[in-house]
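Note that one protein chain is taken out, while the other chains of the complex remain in position.
Presenting chain A:
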Amino acid sequence: MVLLESEQFLTELTRLFQKCRTSGSVFIVFNTDDGRTKPVPRKGHIEGFEPADNKCLLRATDGKKKISTVVSSKEVNKFQMAYSNLLRANMDGLKKKDKKSKNKKSKATQ
């Protein structure tokens, strides 16, 4: 799993989308990130560890290549704009709504 900077993550994510255009899926997963580096022991708790609650971990994969990045509240605005544009630009293979317009046209002719 490659942990990247936000900008690099976006570049790599674009590449993932482009690679998967002919076959395969792109999986994007995100959850909150505590900032923990050690596993939590069964008894007790990690000393000197304050769980952070202002970060989120974003992961992406095509089934083979894995990339990830951590986004904090400071970068979220800038990152989100770029990320939203990226998603909208790449997720363009879905069906456009044509049926309704066709029905309207046939009704108009009748």
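Basically, a residue touches a chain if its C-beta (ideal position, glycine included) is under 8 Å from a C-beta of that chain, and two chains touch if they have at least 3 such contacts; residues count from 1.
Rule of thumb we're sticking to: contacts and distances are computed from a predicted model.
Q: Looking at UniProt, which of "Centromere protein M", "Response regulatory domain-containing protein", "Isocitrate dehydrogenase [NAD] subunit gamma, mitochondrial-like" or "Signal recognition particle 9 kDa protein" names the chain that isn't shown?
A: Missing chain, per its UniProt entry: "Signal recognition particle 9 kDa protein".
Q: Which residue, A:L3, A:V40 or A:M91, contacts the hidden chain when the whole complex is considered?
A: Reading the full complex, the residue touching the unseen chain is A:M91.
Q: Give me the chain A residues in contact with the hidden chain, please.
A: Within chain A, the residues touching the omitted chain are 17, 20-32, 53-56, 71-73, 76, 80, 83-84, 87-88, 90-97.
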